[in-house]
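For this depiction, one protein chain was excluded, whereas all remaining protein chains were kept in their positions.
Right, chain A next:
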Amino acid sequence: MRFSLRFSGRRRLAAAAAAATGVLLAATGCGGDDGAGDGTITLTVDVFGQFGYEELYKEYMATNPHIKIVERGTGGNLDEYSPKLTQWLAAGKGAGDVVAIEEGLMVEYKANPKNFVNLLDHGAGELEGNFLPWKWNQGLADNGKHLIGLGTDVGGMAMCYRSDLFAKAGLPTDREEVGKLWPTWQDYIKVGERFTAADTGAAFLDAATNTFNTIVLQEAGKSTGYHYYDTGDNLVVESNPAVRRAWDVTVDIIDSGLSGKYGAWSEEWVAAFKQAKFATIACPAWMTGVIEGNAGADAKGKWDIAAVPGGGGNWGGSHLAVPTQSRHQAEAIALAKFLTSPQGHVGAFQAKGPLPSSPQALDDPAVAQSTNGYFSDAPVGLIFGGGAKSLKPVYMGPKNQAVRTEVENAIRTVELGQRSPAEGWKDAVDNSKKAAAK
């Protein structure tokens, strides 16, 4: 060959240097991405589960043509969402312009309110009347001087059941009569024993942890107003009678052999919904959307909703906040206000069923008189909304989520027969102390 393919020395050196810097630039390079140039602003909303905002976005974008809304995380679960949000906040980059915060995690974010815009500085104070007082207070940090989030939904409770399985077991199927079967949890156990004796091939309930959560929040609401932490942020798992009572009732349920032991939120749990492997599940308002999603269209009309044993209570519910890292704070605040307005609450309820935390929305006929077709046209507005205004909130301490995980896990080991109830209780106490100390 006449022409050498080899580079000459000078060119070779240049090529090597170019390659090295090129890789480095590609690795570290980043650029501005602001603005489409036509004045349109894109707002990102981060959620988990089902918030039901799609129609509200369309409405908002129609009246605010310069805003484009993108939602991330619909259908995802909280266990995946909350670490991501925490990382974004810690990194100072990546979070949406509006983010959803679950009430159990709110306490952890309150520890450093600087991560969020103080909505009181932006005229949110006059909106106080739009929310249940305790829901409003949950969003306040720094002794009431800093409003982190505006309330979305609350978790009014009920008991969802499969009327086809109840019929098979010779139990009443009408929701009024079913509710009368179980004024207390002990009655619920008796019904469960009758159900089990009929041998339908299904368990009476899905998982003891779901039942435990319901009972502990009821007990706390009825007595102390707190469960794992007292209002002085001391860990009281061991000494709080509300926790112990809920534990004992749950152990009774386990001992009666009523649980299908499908770990809540696991793949088996989802499969058990599809195959009708259990007859009842404690359901906060937001759970109706989960049941519909898991059990699928085939089970439409087979599910129904009755009153929950043991009286009302609250489980779950979220807030919308605006991180200070948002580059469009003013627009984001306006959007958060819109989504949490009484009108926003009603829209979300109609779309996916989360129960409003706004008294005006709860009184709105669109909520109060609504029925749910999937659940045999159950009057969900009446069932969930009825007690919502009189709900007593349960206080949650700094490491609430970590402690709750430990107690739930202890319940699960008892349910699976890995631990005796006494050993399980010891685990619950010891491990929650350990988790709280981390």
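Side notes on the structure shown:
Here, a residue touches a chain if its C-beta (ideal position, glycine included) is under 8 Å from a C-beta of that chain, and two chains touch if they have at least 3 such contacts; residues count from 1.
Here is the rule we use: contacts and distances are computed from a predicted model.
Choosing from "Sugar ABC transporter permease", "Nitrite reductase large subunit", "4Fe-4S ferredoxin" or "Dihydroxyacetone kinase, C-terminal domain", the protein name stored in UniProt for the chain missing from the display reads "Sugar ABC transporter permease". The hidden chain makes contact, of the residues A:Val70, A:Ala197, A:Ala271 or A:Ala366, with A:Ala271. Within the set A:Ser82, A:Gln218, A:Gln325 or A:Ser357, the residue that contacts the chain not displayed is A:Ser82.
Of the options A:Lys114, A:Lys145 or A:Arg194, the residue whose C-beta touches the omitted chain is A:Lys114. Mapped onto chain A, the interface with the missing chain covers residues 9-10, 12-13, 16-17, 19-20, 23-24, 27-28, 79, 82-83, 86-87, 89-90, 108-109, 111-112, 114-115, 209, 262-269, 271-272, 275, 277, 399, 401-402, 405, 408-409, 412-413, 416, 418-419, 434-435, 438.
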